[in-house]
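Removed: one protein chain of the complex. Kept in place: all other protein chains.
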Amino acid sequence: MAEMWINMGPQHPMTHGLWNLRIKVDGETITDAEPEVGYLHRGIEKLCEDRTYTQIIPITDRLCYGSSLTWSHLYCLTVEDLMGVEVPERAEYIRVMAIEMQRIASHLMWLAAYAADLGMMVGFIYGMRDREVFIDLLQALSGSRLTYNYPRIGGVAHDLPHNFDRDALRACEYMEKKLKEYEDIYDGSKVFMMRNEGIGLLKKEDALNLGVTGPPLRGSGVKYDLRKDMPYSVYEDIDFQPRSHPACDCYARYRVRMDEMWESCRIIRQTVKKMPKGKWRVVAPRNAPEGTGFGRVEDPRGEAVMYVVGNGTDRPYRLKIRSPIFVTVSAAPKMLIGYKVADVVAIMGGLDMCIGEADR
Amino acid sequence: MAAGESGRIGPSIDIERARTRIDEEPEDKVVRRLMERFQATISEPAMLGKGRVRIRIDKKDLFDACRYLKDSLGFEHISMISAVEYDARFDIVYHITSYQSKLLLELITTTTKDDPSVDSVSSVWGGANWQERESYDLMGIVFKNHPKLERILLPKDTLYHPLRKDFR
Amino acid sequence: MKAEPDKSGGIGQAVMFRSRDFLKWSDEVLEGVLRRSPVGAGIDLVTKDFFNWATRNSIYPLHFGIMCCALEMAVASAPRFDAQRFGVIYRSTPRQCDVLLVNGPVSKKLKPALRRLYDQMPEPKWVIAMGECAISGGPFYGSYSVVPGVDQFIPVDIYIPGCPARPEALIDGIIKLQKMIKDNRKGLMTGR
Partner (left out) sequence: MNLYEFCYGIIHWLVDLVNNLWYWLGDLLPWWFGDFFTAVGDFARSDGHLSVMTILLEGVVILVVGLVNVLNFIWIDRKLSGRIFDFYGPYYVGYRIGGWLQNLADGIKLFTKEIITPAKADRVGFLVAPIVFVGSSVLVLAAIPFSHNFGIATNDSGAGIPAGVLFAFAMFAIAPFAILVAGWSSNNKYTLIGGMRSAAQMMSYEIPMLLIVASVLLLAGGFSFGEVVDAQHDIWFAIPLFLGFIVFLVCIVAEVEVQPFDLPEAEAELVEGWTTEYCGMRFGLFMMTSYLRGYAGGALTTALFLGGWQGPRLIPDEFWFLIKAYIVFFVVEWMRWSLPRIRVDQILGLGWKRLMPLAILNLLIAAAMKTMGWF
């Protein structure tokens, strides 16, 4: 069979979103790959220039549908940096708790999609089922299932609902039980290991050079987690370990995410224990001063950065968003070349694609 | 550290002090070594909080500075490349991270509106490749020596650069 | 200029027909008979409700995720909401689908691809616009790259509001679509 180009996307079950992966195959082996994004470009950065600082929060929610809370949180961090707003400690703890719930939900969604990619329907169903637990918690917190609009500049929108800490602890217990079950299902499955081990190698140097962040970077053996290394919010006071794995393959990325879910459960327990009393929101000024604001957080998918330029009005002059997936996708050819067509799903699924944030 | 604390633009670094101190903070060290090397083109160094430094650099030394940062100072990760349009100029802001010394360097270079072009740093950091394409696509900054400077987010036949202020 | 051989009528056609022509001819004749005569109406009377029952009870949407609502679409087939009870199965290829579920903003880069997907689907087909983005552009209305509403280039049958639309809303939309199919039932033979 001669070499041929195959378009995978924009409508393809592998893509989990809306992008196009062009691969050149020789029989079943990939000899070249070329990702193409932009099918979901909405012009968010331009839209933000026409909205006031508070109106932008719902839009940043819609950046990534898998973990919308981290993005609105990041936006609020950035604007607080610009305005110099001091956030009450209780609000910080509530935010951290909500973000970690969001992280678990996002990783579970990834796990479900990954299992479905590998053809393991039971994994898809179980992941989606257990994700609902955390979606319910976040829904109790904010009133919405997917795009929460919960953080505000200078705090959060509401206080914790009644008995929320009890529910959060219960959810953690449930999740830890289920995580053990998942590890039995996945690590115990020989076929799963055959599909993952040694697939999609991304060496440490390549990962560093290509700007890959988040679980793919930690799966390549670099122990770098913004929550630990450049702590924001109250992560300094919380005891947890950034997880990494030296194997550089799909299994390492899977392992890192599973371990992160364990760590997130730990973090939620600690925030419940340490939750201070007091105000959960301060009033932020309407207009931002001239200057720049910068914020970055550890998104479930990697390093998310925002850079905002204020010009003294109530609307940002420029808002720049750095999405982790946008850069990670550009590293995809490095991982894909030399593997089989069937490995595309394992490799690209292992990156946890969320194209909404990449295209903005 | 709460987000609000890290906020404001910090005091500018005393360059003379930075040059002479031996037991320096990592921020000082980076600035000092950059200043030694690119004395003529670096201006306005500023501390923006713990682990965050801002430096302006002239665009003709940008590539060399980036190469130097990557190879000698251990800044192995480029976080973000953003272009900001002002009335008479474009600012291109490079956020560069060092994993070991936990530093963030905000490197700003300026280009004119008539000829919005700077050197591409995608040969230094592979991660800059798509970000530069994106800046070209949305803002119209031309990155010289870029391996494949094409539109990435918008369709190939688009005529405008939407993030410019004169685009409505 | 060479004269085209006469293809219409004549005794030659009856003797030297090609099988494809014969099929076409018989198709036309049969169709005419079935369309106009009471035979077709009778067949329709018997089969109309049965075929309609089958059509409305087995809705295969296209497995095509655009944005937030795609996640809710996936959740709708997961245990808690379980759209499979109604016979909803997602197929990945447009050739085997009945419903195009547009669940997100359509950018100008995507527009031709989406239109092509719609064209590839076999009749009868329906379109559900799920979520504000697909209905009107939603929070991205006025953006330079978002089409304000999918109904600008595809006929939409059901609109499901919500940003994002909840899975219950999606299931409700599917039931509304079933009702719509039931109300608009037509015979296969006469088209009435």
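As written, the chain order gives the labels A, B and C, with residue 1 at the start of each chain.
Operating definition for what follows: a residue touches a chain if its C-beta (ideal position, glycine included) is under 8 Å from a C-beta of that chain, and two chains touch if they have at least 3 such contacts.
The structure presented is a predicted model; accordingly, all values stated were derived computationally and were not measured.
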{"item": "Left-out chain, listing which of the shown chains it touches", "value": "A, C"}
{"item": "Touching the absent chain when the full complex is considered, from A:D167, A:D249 or A:D343", "value": "A:D343"}
{"item": "Residue among C:P122, C:G142 or C:P155 that touches the chain left out of view", "value": "C:P122"}
{"item": "Positions on subunit A where the hidden chain makes contact", "value": "1, 4, 6, 8, 12-14, 25, 28, 115-123, 125-126, 129, 189, 191-192, 194-195, 340-345"}
{"item": "Touch list for subunit C against the chain that is not drawn", "value": "50-51, 53-55, 57-58, 78-79, 82, 84-87, 91-93, 95-96, 98, 120, 122-124, 188"}
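The rule we apply is simple: only the chains that are shown with their structure count from here on.
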{"item": "Central chain (by mean CA position)", "value": "A"}
{"item": "Interface with more contacting C-beta pairs, comparing B-C to A-C", "value": "A-C"}
{"item": "Centroid spacing, where centroids are CA-atom means, of subunit A and subunit B in whole angstrom", "value": "25"}
{"item": "Whole-Å gap between the CA centroids of subunit A and subunit C", "value": "36"}
{"item": "Of all residues in subunit C, the ones touching two or more other chains", "value": "109, 144-145"}
{"item": "Multi-chain contact sites of subunit A, meaning residues that touch two or more partners", "value": "38, 41, 43, 46, 359"}
{"item": "Touch list for subunit B against partner subunit A, complex", "value": "1-9, 48, 51-52, 76-80, 82, 84-85, 93, 95, 99, 102, 104, 106, 125-131, 134, 138, 151-155, 162-163"}
{"item": "Touching residues on subunit A, where the partner in the complex is subunit C", "value": "10-13, 16-18, 38-44, 46-47, 50, 58-59, 62, 65-66, 68, 109, 112, 124-125, 128-129, 131-132, 145-147, 356, 359"}
{"item": "Subunit B residues touching subunit C - in the complex, by the definition given at the top", "value": "154-155, 160, 162, 167"}
